[in-house]
Structure formats: structure tokens, C-alpha cells
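Here the complex is missing one protein chain, while the rest keep their positions.
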Amino acid sequence: MAYRDEKLSEEKVFKDPVHRYVHVRERVIWDLIGTSEFQRLRRIKQLGTSYLTFHGAEHSRFNHSLGVYEIVRRIIENFNDRPNWDNEERLLCLCAALLHDLGHGPFSHSFEKVFKLDHEDFTQAILLGDTEVNHILRQVEKGFPKKVADVINKTYENKLVVSLISSQIDADRMDYLQRDAYFTGVSYGHFDMERILRVMRPMEDQVVVKESGMHAVEDYIMSRYQMYWQVYFHPVTRSAEVILSKILHRAKELYENGYAFKLKPIHFLSFFAGEPTLKEYLALDESVTLYYFQMWMEEDDPVLSDLCHRFVNRRLFKYIEFNPNSQMNEWMELYKLFQKAGLNPDYYLVVDSSSDLPYDFYRPGEEGERLPIHLLQPNQELKELSRLSDIVESISGKKRTDHKLYLPLDRLEEMSSRSKTKKRIMEILYG
Amino acid sequence: MAYRDEKLSEEKVFKDPVHRYVHVRERVIWDLIGTSEFQRLRRIKQLGTSYLTFHGAEHSRFNHSLGVYEIVRRIIENFNDRPNWDNEERLLCLCAALLHDLGHGPFSHSFEKVFKLDHEDFTQAILLGDTEVNHILRQVEKGFPKKVADVINKTYENKLVVSLISSQIDADRMDYLQRDAYFTGVSYGHFDMERILRVMRPMEDQVVVKESGMHAVEDYIMSRYQMYWQVYFHPVTRSAEVILSKILHRAKELYENGYAFKLKPIHFLSFFAGEPTLKEYLALDESVTLYYFQMWMEEDDPVLSDLCHRFVNRRLFKYIEFNPNSQMNEWMELYKLFQKAGLNPDYYLVVDSSSDLPYDFYRPGEEGERLPIHLLQPNQELKELSRLSDIVESISGKKRTDHKLYLPLDRLEEMSSRSKTKKRIMEILYG
Amino acid sequence: MAYRDEKLSEEKVFKDPVHRYVHVRERVIWDLIGTSEFQRLRRIKQLGTSYLTFHGAEHSRFNHSLGVYEIVRRIIENFNDRPNWDNEERLLCLCAALLHDLGHGPFSHSFEKVFKLDHEDFTQAILLGDTEVNHILRQVEKGFPKKVADVINKTYENKLVVSLISSQIDADRMDYLQRDAYFTGVSYGHFDMERILRVMRPMEDQVVVKESGMHAVEDYIMSRYQMYWQVYFHPVTRSAEVILSKILHRAKELYENGYAFKLKPIHFLSFFAGEPTLKEYLALDESVTLYYFQMWMEEDDPVLSDLCHRFVNRRLFKYIEFNPNSQMNEWMELYKLFQKAGLNPDYYLVVDSSSDLPYDFYRPGEEGERLPIHLLQPNQELKELSRLSDIVESISGKKRTDHKLYLPLDRLEEMSSRSKTKKRIMEILYG
Partner (left out) sequence: MAYRDEKLSEEKVFKDPVHRYVHVRERVIWDLIGTSEFQRLRRIKQLGTSYLTFHGAEHSRFNHSLGVYEIVRRIIENFNDRPNWDNEERLLCLCAALLHDLGHGPFSHSFEKVFKLDHEDFTQAILLGDTEVNHILRQVEKGFPKKVADVINKTYENKLVVSLISSQIDADRMDYLQRDAYFTGVSYGHFDMERILRVMRPMEDQVVVKESGMHAVEDYIMSRYQMYWQVYFHPVTRSAEVILSKILHRAKELYENGYAFKLKPIHFLSFFAGEPTLKEYLALDESVTLYYFQMWMEEDDPVLSDLCHRFVNRRLFKYIEFNPNSQMNEWMELYKLFQKAGLNPDYYLVVDSSSDLPYDFYRPGEEGERLPIHLLQPNQELKELSRLSDIVESISGKKRTDHKLYLPLDRLEEMSSRSKTKKRIMEILYG
């Protein structure tokens, strides 16, 4: 039997807290899960630094990837025998679902920003390079790795297939909303996925949802909205991200300035240079990162050491509302006051702005535009969701920006109560 | 106001998926949570290698410790104003609950076995040594660290207090059963804790449960029984433990034999010597451990390198039922055949025996005897649970041992199909 | 000890699927639950005819009333010691919560419309009349029944107390959303009540919510929105309501026309006359109503008999979208065609219009305006919710009317396929 058609002698199941069970019947899927590149996702947290805000959020991208696979598997089970659906695409969909996050590194958001990398490029590189994953995909068919890469890259010709993996209501989002809600323990993130799956219909170039399922979709959009504001953009998480970014910046800066590290940061060198090879990229997972952070706590550079201490032991920066645009003067004065107080403002006075684009907003660490959601009306016409739903319309496309100023309040508090610098800083900050 | 009585200006809550919210009002508790020793528990998984079997089981001991604290807090809330209860002990109970697992290291079970350590000794050392935790406890009262240590050590004079933290139905167990069930996603582990808490009564020297709550307690005991067999003793988890132990053994052996490591295992040296200081012990968390395992994959020693590859990439050993006592001859023959096949049997042919002691059994990594559960009858007499419950009686004290033989089946399969050694091995193993 | 202060010797608990446990400590509450007027609520379904759409919705108003009591109990537990809160009002709040729905009759919505009754009048009458409930309340204090009645009537002077029982975010609504979601099994209706309760603050004349809890409140409003459209206004439920109303109409009409009932409708006589006494009102619960419907299936009047058959055996009318305002001509033609076909259009051709007022909408069977939700900002100012929340703003005050035409499609289908009347009817209906 051709490898692509091989079935396991007995179906394998993974116990999954979100979907109850993840079912695997195909040999190809089983083999992909066993690759070192896929297993590596166990060492990358799904929500990066969020575990410092929500202690339950310690789950990995491995979890999520299995979940996305399972949702796509169920969608396709429902599609079987429907018009527009070509079951020849089934294995391709399953592989793309499973592997779509393969290129994520540790704390992607900050790493990518500081080192100017893009996890999507690495996903492509893993799929197409000399990897265990590529080796397995090639056994299916010579051009198969490219096909999987194209689906994930949204350039695959069959747009219906693409929309299963990335659209405004794809398996990726449906999994992470539910999974992140489950592990953080928040009460948002619930919607009736079983119903959505039942009313999904394959069309020529996209998956659509029967209009009768509109309320379930609204519920899903609202979950998203709530998860963004309550979890993904939580100001404490952003504080941890701020510190993380500053650690990476500082290490890079020190390296570029010829600072003599006690522990040579061999895993980071290519990152500092901006050009990690695939192998180097894969070697730097979260345990390696945390190892360095712990070693760097012992470095002589006070900024690097302090920031690492803060991250490892969760001594985060405090925040206040602060709009750098309208508060330019305060900003400049604070900058100078911090310098005066011996707190390098480039590292200790940080403005962070979050923005959300409800409905068509995208998740930190993700980019690109996604297909809107189309509802299939009884008369077989399609209509874009926000044209039928008041609620969705109300949150569509509205950009809301939230600026916060992050700083080490503990350091200010330690200063003498007679210090005028301190007094002035506190005055500006807290009025 | 005395430090021990200080309240936070506003109650703090942690969102917890198991208990919904963890509530903190005391400054002391808040400060303890912020110590580096307590934050370190975020880098120690609650279930060690179980995440390789149940992908959801990635939660840390930090999680669990907060949970135990919260349960004790709720128990005490119910105890208020009851006879036998002295509310002066409240803060002590909360601290002991929060800190009871403080001495756990990475993958405790294997580390302790191989390096002959005991996490309870380190819990004591952290509480009584020069640590942030000790510093805070001392502010409460000079002898307070010792009191907390005594409660955790079960030597504190007020046995009622001890029994809240460690007995057959203590807050520790009630938390981990529910928490481990939640994160693994298994359907065991549920019992009506709210009801148990409501029928708990403080007695002079122990916590007891009103007889009317017996069925809820039975349910709790059954949860424990199921969790042990379905989760804690899962043979795949034990396979990962086998490999982990063998890695540690091998590294130690190599070190003792003067092997030249490419990366000097500085974090491990004191462990190899069997005498890590407290500081050294605390420095070796799971991210550091995993860092070494990944570096060791590149070592020249084929055994160390292979075992690390197996652990990191989850290429576990397979297992078959095997009783070394009754199958001594097969065992000896296999040993020789493995040597012949170039597979060092000390590392590649491992018998692992699990035993359980339902009801009075104890959890891997824990030791000591625990107080049995007493039911308070309407006539105010106490009776031991198993004397009233058929179900509990049926599983009490019965030792069931389960022997398994672990080995790298993949290596055997790679051998030439004409190899007589292979043939004979397979014959012995699979008949 | 004064009756109002009497505690039960041991706290009583009710196992409740929604709130886990309902706790009762006061003798007054316990006695009220035991009255025949309160027990009668077991024979009135919480959601009237909804069980014909959602088979799980068979729960009674007894359930819900206990739930509202429990929520108020928890709110007050949090209020203890807060400014603006006078604990002297506690028992009053608990009684009002428990008894607020006491005057509901069977299938309130239709009964009240047809017989021009108001369940709120009957609640007042039960509280103030010669009833077991009144007898108990009077033991608390002579004027206590009036106080309870005033709270429920929203005329009590302490508006804070009133707002606990009836406002846009009162205990009533928080209970029924969760309870109705639980019993129907829909995935809407979830919100983080524990959080809302924790951020509720008593103010001089109302309960407000701290701004930090805004997202939890948004979630609650969205639950409401979804429950209205998915459950409360479900078109199949409305079909059952249509039939129910028409049964009551027909029975009344027959009675007024001197029709000789085989079974004299003694329980209904005072309702037909429009003036049931309290005793008569209380005697007519759902089992009595269903008894009559079953007996009336055997009546000679074909309309009454048919409608009762339909209700009892769930042979509901079908519906199509139909706007009587813009389709006046069709409506008139249909009316005549139905007459021609021998189907009395007054009973067999029914337009039903639902309207919703999201956020300030009210529930079928309830009336009156409710206090809006105010958020308490960090600067201690109050702001109305919709001014801070885009989502709530988007669904506030918008009236959406949905018209449907209900008719017995089965009867049309039975007509000869050559009937021109039938053909024309079908043409108008389905184009």
C-alpha cells in the first residue's frame, strides 16, 4: 500500500482536555507527530509569557497543534460527500493543520521583533529543508512538502483548503480560543464549536457558514474579543514582554559592544547577527533561553543582570496609563529624570502600545489578512457576517489603542524619600 | 500593625482553572509568593515526565502549591468558631500549605533515586536557611520558620494542624487529584470537594469527616485509585522515567570515569558528588536540566547521546509484561543477548516495578505514613473509614505489583532480519 | 430569641446544579420554603412552553427562586462591612429574592395576555393576603410582609435593596440566564458570576460594578442577548405559545357562547370572568391546566379539541416570515382562503411578532423599566455601561421586530392536490 494511504493497525488517541480525544488513523500523521521538529513544540509555550499572569497558561504549542489537527479532521468528516469537497485534499489539510505552527520559536513575539525574524519563514524552511518532517512528507509524494507549505503560506491554489487553516474562522483560532481559555481558567472562550462545525459548508474557494448558525458565530467572535482584552493583551503579560524584549536588546547591544560575557552566548550569536540557520533556530527553545537568562543573572552588566532577575523571579515593571503622543513633555522630562536617577531610560522607561482590531484584528505574533466570514443564506447567496450581525458590526475594524508606560516602581521606591528627582517622577506619574 | 497581621489594601486573586479563584489577603502570603524560591516552582513540572504521555500535563508545582494553599484557606474558613480550632494557627497553616513542596527539584522521582537526595530535606533547608522565604517568615516571628518546617515535617505538636497538610485526606491530595485530572483531561479525579470541606471537623489531634459525608470520601478515594493506575503509574510515563534515570546514571558514570564532556556539566558536579549545596540544588531546575540534555545529544558517548535523543525527542522504550522473579532465566539470557547485540543491557534492558497501596498507598516521590481517615459518627465516636466502607476496604492495603521490561524495540528492529541474536530476543519477548 | 434572628441548628443545603449548593441558615427562610404557596412553584415551569423546543427545559420556578435567593445571599456576604450597606436589610433582601416570582401562574405569558391578569399583582396578594407566606412574614415583624412586597414592587425606599432584586444586572437575571442555559443545554448563558459578585459595590441608591469588571459584565449582557434570540424567542416555542393562547381564547369564547362542556371547566370559570380570587388563582397550576387540555381533546368543538390535541401531542403550527404591515393584501387574501377552506382563520392563521430590546430589553412575561448598569470608575465616578462599552452600546435600545405567520401546514397538506384554494394558499406562502 502506498505510504500516503497507510492506516495504523489500530486507531491511536491522545487524551485532550479540550477536544476530549484527538484521533489519529493515518501513518503519515503519526510519523509527523514523532519527528524531532514537532516534538520540539513541547518546549515552546503556546502563550509565551502569559503564564506569569495566568499561572495555568503553561501549555505548549504541541498541545495546540494537535488540537488544530483534530478540528480539521472533524470538519472534513462533515464535508465528506458534500459538493465542492474533494477528499483527495484530506491528507494535505491534516498535515497543514498539524504543522502550521512548526516555525514558532520561544516567546515568538519578542524574539521576532528584536531579531527581525518571522516564524512563518521558518515554518517554510522546516517543511522544505533537510528535516525529519520534510523526509516524511516527501514519502507521500515528491511535491507534497511544497503543497503543505503553500497551504500554510495561503498561496495554495485551492482556496477552500487554505481557508480551513487560515481565515477568520479557521481551525487555528477555534482551537486556541478554547484551549487558552481552558488553561488560563477564564470563563470566556466558550462557544458551540460542534454547532459551527455542523453548519460549515465547503464552497468553491472558501468555507462558509449557514446563516442559521450566525448566533454561534457571533458567540465565537465575542469570545475572541474577550480573550484579546482579558488574556492576550493583559497589561501584566505585556510587562513581562517588555522585560523580555529589553533583555534581548541588552544582550545584543552588549555583544555588539564587545562585552565579555562570563558565559559565551553561543546559542544567540547567529540571532545577534540576524541570520540564524535553520539548525541554530531550532536549537534555541524555551529551556535553552531560560538557561541563559539564569546564567545572565550572574553577569556583571547591571542592566542585563537586573532584567534577567526580574524575568526569572517575576519582579515585573509596574504600569500606568500614558499616551506618549499627548504627553510628550512629561515623557521627555521623565526620560531625563530617569537618567539623573541612574536608571537607563532606554531599558527602564518603556511605552507599550497595544492595538486591537476586533473581528478582523489579528493575534500578537501573527500577521497578514484573513478572509472574512461569509454566511450562506437560504437563497444560497453569501453575505459577509458583519452585514448581518449588529454585534459583529459594532466591533469590526475599530482600532482601539491602549498605551501604557512600564517602569520599575520598586527602584523608585528604594530611593531616598528626600530625593527631589524621585518626588518629581512620582508627581508626574501619579499626580 | 505587626507584619503577621498586615492585610493587603485590596484582596488579590489568581485565576485558577481548578478552584476558580485563589484568594490572598495576607501580606505574608503575598510576599512569600513573590520570593525567588517560590517562583522557581514555575520551572518544575507537577507531574514530571507525564507530559510525554498526557500532553496537557505541563502544569507546574507553582500551580499546585497555590491550590493547596487555597484549599487550606477554605477549610479554615469553615473551621472558624468551631470547638478545637485555634485561629492563632491560621497563618501557620496557610504558610505550610503554600510552601510544602518548596524543596522539589526537576523530575524529583528520578533525581532523588539516582543522586540519593530527598526533596523534603531541601524543603527544610529552604525554610530554615538563608533564603528569601526564611527572611519573610522570620519577620512574622523569630521561631516561625521552624514552626512551618515542623508542620511540613509532621513533627509540629498540634497534630490537627499537621493533618490539614498531610494525612490521607489532606489539602495536598485533594488539590493534586483535581488538578492533575484537569490538566491531563482524564475523567477521573472528580469528587465533591465542596461537600467534603463542609463535613470536615477539627478534633483535638486531627481533622475528621462527618459520617454523612462518607460517600463523598469514597468517591475521593476512588479518584485516587483511578488516578494512580490511569495517570501516575502509566507505563509510558514510566518509560520516560526509565530513560531519564539512565541518562543521569550514565552522566554520573562517565564523570566518575573521567570522561571529557564537551560541555562541562558544572550544574551537575555537586549532584554527582552527592552533596549539592542549597544554592546548587536550587539552580538546577527543569530548563537547566533540559539544556544539558540537549547539549549531551552532541556528546561522543553513544549511550549518553542516544538516551538524551530519546528523552528530548520522545523516542521512548517499549515495554512488555515481565516478572524478573519468575522469569529469571529469560532475564539472564536476554542480558547476554543484548551484550552480544552491542546494546549495553545496563542501559537498554530495564525492569521497572510499580507498586500501589490503594487507600494507604502513597504517591511516587512521597514517603512516610499518613494518618488514616476517621469518620465522626452521630454518636460522636470515631471510626476508621475502611471499617465502614466496603469499597475502601476492598482496596485497602492491598499491594499490587506490576513489573514491566523496558527496551529500545526500534534498535532491535533495525538489526538484520537474519540475525540469530535478534530472532532469539524477539522469541523470548513476544513468544 | 426573636423569630427573625433564629438560626437552624445545622445549616441546610440544597444540591443545586447551577450554584452547586444553596445554603440556608435562617429559620424564616426555611419556613418560607416549606409553605404551600412556595411549593406550588414546583408545578409551574420556569420556561413555560420552551420544553417543547428544548427538551431539557423542564425545570420549575421553584428551582429558579432558590437560585435567586442564593445569589443574593452571596452578594450580601460580600457586602458585609462595606460602606453604604446596612446589614439590617439582609433578611428583607433574602425574603424578597426567594419570593419575587411567587405570583407566577402556569404558562404565565399566554394566561396573562388572554385573561388580562398580572402575576405581579398576585405576588403582592400572596404576600399581603391570608396565606402561609404572609403568616410567616408577619412573625418577623408586623410590617414585614409590606416591606417584602414593596421591594418586589420596586417601591421600597431603600433603592439599593430594590436594585439587588430588580435592575439590569440583578440576581433574578443572573440566575435565570445560567439556569436556563444549563437545563436547555445551550452553550450561551455562561459568564463569570463569581467575578461580577466580587466587583459589585453597594452605593447609596443602587448596586454598581467596578469598572475593572466591565468585560465580565459585557459577557453577561451578551449571554442575555444570545439567550433571548436562541432560547426565549425561539420560533418553535412561539408556535406552542400561539396554540396555547388560542386554546384559552377558544375555551373562553365557547363558555361565553353557552357551549355545553362535557367536563365543566370549574377551575377556569373565574378566569373566563376575568376575576379569579387568590385561592382560585393558586389552584390552577400546570398539572390542572394539562388535565383540562387532555379532557378537552374529547370535546365536540372541533377547534378546541384540535388545538388541545396539538398542544398535548406537540403537533405545532409551522411558520414563515411574514410582515402583516407590508403584506396586508396577502394577509387579507389568506384570511378569506382559510375561511373558504374551512379553517377558522382566527385560530389557524396567526401572526406573532416578537420584539427585543437588547440590554434594556425585558423578558417575556416581565415588564417595567429597570435601572441601567453603572460602572464605578477608579476616580469614584459612575458611568453608565453603554457609554464605556462599544459592544453594549451596539445592542442598546435597538428594537428589532420579527414577524412570523403561524399555521397548520398539515391541514393544508391533507387537502386535495386539486384544490384551487390550497394551491393559491401555498403560492402566497411559499411563492
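Here the chain labels run A, B and C in written order, and each chain numbers its own residues starting at 1.
Assume a residue touches a chain if its C-beta (ideal position, glycine included) is under 8 Å from a C-beta of that chain, and two chains touch if they have at least 3 such contacts.
These figures come from a predicted structure and were not determined experimentally.
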Residue among B:Glu37, B:Asp172, B:Asp219 or B:Glu241 touching the omitted chain: B:Asp219
Selected residue (touches chain absent from view) among C:Lys7, C:Arg20, C:Lys116 or C:Lys420: C:Arg20
Touch criterion as defined above, residue of A:Lys7, A:Arg20, A:Arg82 or A:His135 at the omitted chain: A:Arg20
Given B:Tyr3, B:Tyr21 or B:Trp229, the one touching the chain that is not displayed: B:Trp229
Hidden partner chain, residues of subunit B it touches: 186-188, 190-192, 195, 215-216, 218-219, 222, 225-226, 229-230, 390-391, 393-395, 398
Absent-chain interface as seen on subunit A, which is shown: 13, 20-21, 194-195, 198
Absent-chain interface as seen on subunit C, which is shown: 14-18, 20, 34-36, 39, 42-43, 51, 54-56, 58-60, 62-63, 66, 182-186, 283, 285-291, 294, 312-315
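The working rule: only the chains that are shown with their structure count from here on.
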Whole-Å gap separating subunit A and subunit B, where each centre is the average of the chain's CA atoms: 31
Subunit A and subunit C: spacing of chain centres that average the CA atoms, whole Å: 44
Averaged-CA centre spacing for the pair subunit C and subunit B, given as whole angstrom: 52
Shared interface positions of subunit A, touching two or more other chains: 186
